[in-house]
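Read through the structure below, which is laid out as structure tokens, and then see the notes.
Missing here: one protein chain of the complex. Every other protein chain is in place.
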Amino acid sequence: MKKPFIMLMFIALFVVLVINIMRMPAGLGTDSLSYNDATEHYIQYSAEETGVTNIIAAILTDYRAFDTLGETIILFTSIVAVISVLRPDKKPENEGRVSHE
Amino acid sequence: MIEQLPIINLILLLTTALVIPLFKKQRFMVTLILSFVVLFIVWLSALYLLYHVNTTGAFYYRFGGYSPTIGLELLINPFSALFTFFVITLLMIIFIYSTADASDGIHEREYGRYYILMFILLFAMFGIIYTNDLFNTYVFMEILSITTCAIISIKRKKKNYAAAFRYVMLNEMGSLSYLFGVALLYMVTGYTNIELVFQGVQDVWVIYPTNIIIAAIFMIVGLGLKAAIFPLHIWLPDAHSAAPSSSSAILSAIVVKVYLIILVKVLFSVFGITIIEALHIPSLLMVIGAVGIVMGSFFAIAQHDIKRMLGYSSVAQIGYIVLGIGLASSLGLRIAFYHVFSHGIMKSVLFLSVGAVIYQRNLRKVTAYNGIGYMMPLSIGMFTLAALGMIGIPLTSGFISKFNLGIAALDGGQGIYIIILVVSGILNAIYYLPIIIAAFLRENPENQIYVSKDKVPLLMIMPILILGAFIVIIGVYPAIIFDLVDSAVSTFSF
Amino acid sequence: MNLVNDILAHVNFIGAMALFVIGLYMVVTHSNLIKRIMGINIMGTAIFYFFIAVGNVEDGAPPLLDPDGNALTFINPLPSVLILTGIVVVVSITVYSLSLVVRIYETYGTIDQKEMAQIEAEDDD
Partner (left out) sequence: MNDIIVKSITRLVIPFLQLYGIYIILHGHISPGGGFSGGALIGSSLILYTLVFGVDRAQKKFSHRVSEIAESGGILLYLFVGALGIALTGNFLSNKAAGFPLGELGSLLSGGIIPVLMIGIGIKVASTMITLFHVLIQEESQ
């Protein structure tokens, strides 16, 4: 009873999303809304401003380098978090038990 | 040089987090002193920035000197300066407490890691508040969600793992919904900078309204999940009750507020008042807030574990802030911001004093508080003060928030919400007063009738007392906060 | 015929939406923890796919400049950069939640949400 209802809700969500996206223009290539002056700037001036040919690298580590710093910090944080969860803490207990016996 | 101050703060916090693991061989005291010094320096510079922006006006910090269309920028205005100051002040006080109460379930070898996480948490919150870019906000939000989950799961108990897992799943759903909204907005505007997106959205709103509506829904639901707005609060009581006391205080008093701050930014800076009014989001938020206030209090009454009770009380108090945001007027926003302060302080006092009780007596059941007021007069006294603030007794900051929220509701023609405020005061009294009465009037199991000193370290009592003093100070002289809040509100246009 | 053309033009976006809803459905309804993590990953992938579809230009070249100065039509580079960041974020979250699942399996003896809830209820009694 419950499951088909939830399924139906998700299908409804999907339909709403698809109807929305069908109204958006697609396949316009360089005329689409997101292909704006910022994109043109990256393509035209990145060689002059950063001196590299890989535009992705220019944006990643120059124009938006602060994002990339945040990303390396996420990696660092995940290590700290995973170690705080998984680093075995049983060793001292086991040693204690051995010495008692 | 002042222009570099915000980034210097961020670098300082980050470097401290990176340097702590290299100190492993040294005594732990070195880490603590270094951490405190860094926190104090950052506090001073946050205070100076607050003064600076309030006297000379807002400024932008542009990374690499690029214009905002192609680069990233930080925006330091009275709003962001005020909330970074709020975050660092509360966190510094909770930090002092945590140095003495790290025993609450955290293994000794994890102390260093706990402070690494705390500094990254602070870094992420500073970044979120300062940044003027939607995608950058997402990156910081993810740092924040990993660290908040990690400071819950660092206490290695069965329940913590389950609570942290539930939290990380819902958090991640929230951030991905937010990112989906950002993607939809990027599709129609081509920018991620908040101000440029705002302009783009105003143009596109006429042509493609459904896109904007769906983006708004996804972003608000995502942030609502992370901020535990009423129907999306299910993770909060588990997470907040399982965490160590100092983590609970951080989560409840600060982290949830940071998500509400992003919500305010998204509503009023990204979409703008005309669009959200056209979508009836404010009135929806008001209803959600009002229902949250009542239901959160009802759930809190039913709880036996005191930390769970405080968690549900947070759900109710978030309702006040949402109600204030939903009024969508400068009066409403003003009181929402004031309540961020007021609730942050009161809830940290409650969690920290309960933490002190757990430290000394290991009591978590609501019914076990009989006569404990004689044994721990200071902690329970401050608990009482904060609880009275929650109920809304005059002379506390809680009264000021409720009173002004009532006025703001009347001003917005929403007088019906005053009934909610009164009802919530009564409900709060129903679950807080029995604890206070039991603590001071009932006999305790050990028949101790004389008043003795709290047997907890001074470093745990001091922060509670300082925060308790703040409750009264901003309750008696609310103008201190209101002056700052007013200039923060004036950065949003209505 | 018009509708078919419309769907073909939007096929990438529709695929992204379908993936997003499938991922959301997995996270919300499945009680197996590993499957929920997979759902999160699918949701993330859907958004990255969406970003790529937004930035795509038909017959566009990858954004690598020719040092000789030949002008080409490039795809929009910004979405690619954003998802590069996004992928790393989702990977970190996945690692952290997997480590939690390891611990949950150790302490509860199960990775099923319903059984966990039962065990918790028994613990409280």
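Letters A, B and C mark the chains in the order given here, with residues in each chain numbered from 1 onward.
Everything below uses one rule, namely that a residue touches a chain if its C-beta (ideal position, glycine included) is under 8 Å from a C-beta of that chain, and two chains touch if they have at least 3 such contacts.
Everything quoted here is computed from the prediction, not taken from an experiment.
**Q** Which shown chains does the chain we cannot see touch?
**A** A, B, C
**Q** Check the options A:I21, A:A38 or A:I73 and report the residue that touches the missing chain.
**A** A:I73
**Q** Which parts of chain C are in contact with the chain that was left out?
**A** Spelled out for chain C, the touching residues are 62, 64-65, 67, 84, 88, 95, 98-99, 102.
**Q** Which parts of chain B are in contact with the chain that was left out?
**A** Chain B touches the missing chain through residues 4, 7-8, 11, 14-15, 18-19, 21-22, 61-65.
**Q** Go through chain A and note every residue touching the omitted chain.
**A** These residues touch the chain not displayed: 47, 49-54, 56-58, 60-62, 65-66, 68-69, 72-73, 75-76, 78-79, 82-83, 86-88, 90.
What we mean here is this: only the chains that are shown with their structure count from here on.
**Q** With chains as vertices joined when they touch, what's the shape: line, ring, star, complete or other?
**A** Its topology is that of a complete graph.
**Q** Report, in whole Å, the distance between the mean C-alpha point of chain A and the mean C-alpha point of chain C.
**A** About 9 Å, centre to centre.
**Q** Please report how many Å separate the Cα centroid of chain A from that of chain B, as a whole number.
**A** Taking the average C-alpha coordinate of chain A and of chain B, the gap between them is 25 Å.
**Q** Specify, in ascending order, the residues of chain C that touch 2 or more different other chains.
**A** Answer for chain C, listing residues that touch two or more other chains: 20, 24, 54, 79, 82, 85, 89, 92-93, 96, 100, 103.
**Q** Any chance you could list the residues of chain B touching two or more other chains?
**A** Each of 135, 139, 142, 146, 149-150, 153, 156, 161, 186-187 in chain B touches at least two other chains.
**Q** Chain A touches which residues of chain C in the complex?
**A** Touch list, chain C to chain A: 6-7, 9-10, 12-14, 17-18, 20-21, 24-25, 28-29, 54-55, 57-58, 60, 63-67, 73-74, 76-82, 84-85, 88-89, 92-93, 95-96, 99-100, 102-103.
**Q** Note which residues of chain B are touching chain A in the complex, please.
**A** 14, 17-18, 63-64, 66, 69-72, 107, 109-110, 113-114, 116-117, 120, 123, 127, 135-136, 139-140, 142-143, 146-147, 149-150, 153-154, 156, 161, 186-191, 204, 208, 210-211, 214
**Q** In the complex formed with chain B, which residues of chain C make contact?
**A** Those in contact with chain B are residues 20, 24, 27, 33, 36-37, 40, 43-44, 47, 50-51, 54, 79, 82, 85-86, 89, 92-93, 96-97, 100-101, 103-104, 107-108, 116, 120, 123.
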